[in-house]
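Excluded from the complex is one protein chain; the other protein chains are retained at their positions.
== chain A ==
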Amino acid sequence: MANNPLDPLQALQAALTVPQNSKEQADLLSSLRESLENHPSPIPVLVDYLLRLVVNAGDSLLKRWILELLQFAICRSTLSQDVRTQMSLKALETLAQLLDDPTPYIVKTSIQTLATVYVLVFRYLCANRSNPTPWDILTTCKTRIVEMLWSNTTNAGVKLAAMKFVQRVILLQMRGVSDPRLQNKNDPNISNCPNDHPFIQTAKLEQEGQKLMEALITMLYSSQDVDLLSAMVNSWANLVKLRPHLVPGMINTLKQWTPAALAGQPALGVRSVEKSIRILLVNMSRVPANSQYVPQINETLSYQASRMEKAAIEEKRRRAGLADSRKRPSAPTDQTSDLKRIKLEAEAAPAPSPLAQFDFTSLPAPLITELIVSNLEAFSEADLVALVQAYRQLKGIPTAVPAPAPAPVAAPVIPISATPPTPQKAIPTGPRKAAVEPPTIPSAPRPESPAPAPLTDGKAEPVDPLQMDIDEEEIEFEPEKLNEELGPVQEDQELVVETDMEKISLTLNEFRLPAPPELDENGRTKTLGKALTRIWDGADELKEFAEVIPADSSQAGGNSATELWMLLLVRMITRVAQPPEKNEKDKEGSEVVLTNYYVRQDQLRQTLCDHIMTDFPARVRLATTWMNEEWYNDRIRLAKDSNWRPNYDAWLNQVVAGYQTILDGKDRTFARFLLDLPAVPSEVLDLLRDLCVDSSSPDRLSVGYATLRGLVVQRPSMRDASLNILLELTTHPERRTRAAAINTVKTWANTPPLDETIQNFALEMLRKLEKAPSLAKTAPTKVSLGEDHEMANGEEGSPQQNGEVKEDQSADEAPEASNEPSKPDTTNGDAVEHVDQDQAPAKEPIQTPYLPERIELPAEKSQVLQHLELLFALSVKVPGFLEEIFKAYGKMDISVQEAFQTLITPLIRSLGSSHRQLLAILKTCPTGAESLALRVLTIFTEHGRPSAQLVGLVKALIVERDLDARFLIPIIAEMDKSDIMRYLPRIVSILNGQPEPKNLVRQVFGSVVTTPPQTFGSVTSNMPRVRQSELLTPAELMVLLHHSEKEIGLKSAIEAIGICFSMTDVFRSEILAVVMQQIMDEPVLPVLFLRTVIQAVTTYKSLVGFVSTTLLSRLITKKIWTNPPLWEGFIRCAKVIAPASFGALLQLPKDQLRELVDKQPSLKAGLRDHVMKKAPNKARVAGFLDIFGEANVSTPDAGQQQSAAPASTPQPDSSVTLPPPIAQEAPES
């Protein structure tokens, strides 16, 4: 079928010939449609022809078919855009007419088609400016369709179509992606339209689109039509996808949405809308571009999930209830939550309307007013009167007066509309208002209530119910006015509360209450007490119904209906009772009355306070309500009466002090309470500070910090003061306190506007460590200032007082510091006073009560830490600090620097050796901070190998500036061989006889030298030597030391060689032999060579053979005597290893041999013996003897020497016997 397209005309003909609306026709048409769907090309022609049939025709199968085909062709088919646009233009007029078709289906289809037509024609008209007619038609259609959407009488299906239409209109009339590359050809929007278009006004369209969008959002919040809402939400998917800039707003909109406006709708509907929103959110979260919003979306989703779950449980309960009520057929259907059921019961007759359960309090007041008015207008006056009568009869109210009772009229829609906010207020107004006020619904006339006052006269004119509503609202919102009016009767206040509700509720035009019985003081108190008790008890009952608001909820108390009792209670104590008027005539008398009044009120307050304190965590909401009320009350009273004695501070202190003793860190209620206070007096802040430094209990500590943190974050007005306390605490001597403070503050390191203050503070602390340029001058002034010094030394006498003083000071400075953080502060008067103008820029340092004015030198490490810990903690987050640290470091005292070096370790470690900023600073390390840089370097290399970056950097640095060799030490092991060879001499040259550099060099040697293959046991080195080949062999090192002896300096070289000798596991005898061999082969011998040889042979006797036979003879062949220092060494060496050296010595030329024995006469005897013993050749022996013979003269001396020599050789420490070469070499070097 699909492959053989029907001949459309033939098929159409066939369809037209069969009976209209018959099944055959339907079949034929649908097969034709299917064929056309697969082969759409004939559609334009066909539609062109068929459309004429449609106009003015009644509903029929064919008409619907034609329209559907048109819709398909325009919206969905594969026809080219041009063809579709042409079709749209042709069909436009017809579609416009069809909007008036009586058949909803036709209208619906037309709108659906127009939605795409609008887009196509718009795009066409953007380029074709000549003919405005289509645009006019379109605009008319648009207006009509939008109207349909808002109209109440439109068919649901048409509305759904209109919803989609509006979505597409919004999409079109909103600017799309501006980047031309990203623009979608199929997504025309007003950006495509030139601004100078003759008839399409983009600005206006854009505005209109905006308005439509807003209207839709309003609808989302207010509409009751669940299908429409679902449709709207579903249509939005396209909107947010194609207009990404809408996404954040949309998420917000959906986040704030609650089914409040849907109250009373069946659970199914509510859940469906929730579900649609959910699906949209999920859909949005999947778009890759929206990934940044995913956390926000997820939060919304989880919040919604819990809401839906709650609703599901409620619905389940309702179903169960429904099942019950089926068993008891008469029972009213209790539709929704318990809370609402209360109201229904009060209504006595269950309203069958589906709106009965709708909570109208969730709507804005003006809307309700409009609703009421429009509902009332729906009735003619006569009807209204009749309805009122009927209602009265129903309720058993005398019907004589046609007084307006809005209830019956509104009943079907808003049975309880006006009541919810007012009942409590209405009570006190009763007696006075009764004369003017019509019966108000809140009184909820109980059936059994009698009508004591006959209302027969016609004087009671029908009051406009609207007027009444307004009246009530005015009352509601101006409680002060109300109280003023109440003033004169305040004596009876307590009684008024007592007055029976029924009585008040009636319209009592003429009725006057009998004067209340006067009560004596006791009676009053008692009555009052009873009233309070009743309110409390009543509250308990209410609680059962109420949604339980957790004690630490952010909502202040008294917001929900069930908590209104709190307000009631609190206001009874505060605003209801008026201080007695001052009686000018009888001053004393009025004083007494006034005192009495205060005493009485204070008693009441005390009762309330006690009540709260007995279970603070549970009653925190009451406390919050109370304190807020007191605060407000104080303000309005003070405005009127300057003598008013404020209650707020006093009672707040009472509460706080009371709670402080029983404070338990686990509960957050106290923090919550403090955060909800309208004003936090300084005493409370001081209390918080005390809590923070209270090291006795971690719980109290955490309460203090949590509260301060809350104050900083949530209370901008308290921010500076609280932040200051926290900052000061960051310098507290107690480690735990300090750490907690730092952790608190640290989180804001990059959160404006807090960051600036914090960073400045940290920097100021750093500055304090710098050497004061004018210490001598400023010190005396400071001392006179006082107590800070003492305190800093550990006595924390009265941190509060000082805290206050300092707070002011630092509060003053913080902003200034933030304005010009690096400039010298000349604006500060104090600073100018103390600091000489000529001197280097210095700022009056911020002081904290925990630190001395100036750090005392030499500084203690712990005190330096107090200054620095915050800064270090922040440095991780604020890399810019590193630079400051380095800068400041250079200006510090040496003792501070030392402490600094130790303290910075964890920070540097945590930053890591590839921290870019740190490396940059190392590179540009300011003068004076080299030791810190070195410390940083050392820290990096202490535990593990430095990063390649670091090595490179240091190498560059060394080349760049002539840096201390100590910089090399940490990284030398990471260099390659040639670099090691290059830099090692510099390192070695630091040797100065002190043990410290010696150790360093020893370490360096250990790390740059490969361990020789182990010949004995398994002595392994712990040094990680990864690049063995890059390292030096021990022999190479030794040779290097000799070669560079001049560069290093002989003294240092000797020490270095000594170090080598002490590393006995590395420099073993065979290594030394290799070294000697190698050096010996050099053309020029190092000065130290023979010294080393002597050391070697004295250390290792096994080398004697090698030295005596090979080495000495080689030296002789090299004419060692030509180099005096070496020659001297040779002689000594010969002596040390005598008699093994004798054989070699005899190889010396005679002159030299003579010189030798002249210098070392002790050798003579041995040599002579040697010659005698060997005596290979008489002639030679004679020659030798000739040389030695002279020595016979001094034989005793020789004998002495001889005996001394062997004695000295076995000593391991050969240095004693070694010649002091420096004396010999002095002229040379």
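To be clear about the criterion, a contact is a pair of C-beta atoms (placed from the backbone, for glycine too) under 8 Å apart; a residue touches a chain by one contact, two chains touch by 3 or more; residues count from 1.
Here, contacts and distances are computed from a predicted model.
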| item | value |
| --- | --- |
| Protein name (UniProt record) of the chain left out of view, among "Proteasome 20S subunit beta 11b", "ER membrane protein complex subunit 6", "RNA polymerase II subunit A C-terminal domain phosphatase SSU72" or "N(G),N(G)-dimethylarginine dimethylaminohydrolase 2 isoform X1" | "RNA polymerase II subunit A C-terminal domain phosphatase SSU72" |
| Given A:N189, A:T202, A:S276 or A:N633, the one touching the chain that is not displayed | A:S276 |
| Contact residue for the chain not shown (choose from A:L89, A:A115, A:M1076 or A:I1094) | A:A115 |
| Absent-chain contact - pick from A:L61, A:V294, A:V713 or A:V876 | A:L61 |
| Touch list for chain A against the chain that is not drawn | 1-2, 16-23, 25-27, 30-31, 34, 38, 53-54, 56-64, 71-72, 75-76, 102-105, 108, 111-113, 115-116, 155-161, 164-165, 167-168, 226-228, 230-231, 234-235, 237-238, 241, 266, 268-269, 271-272, 275-276, 279-280, 282-283 |
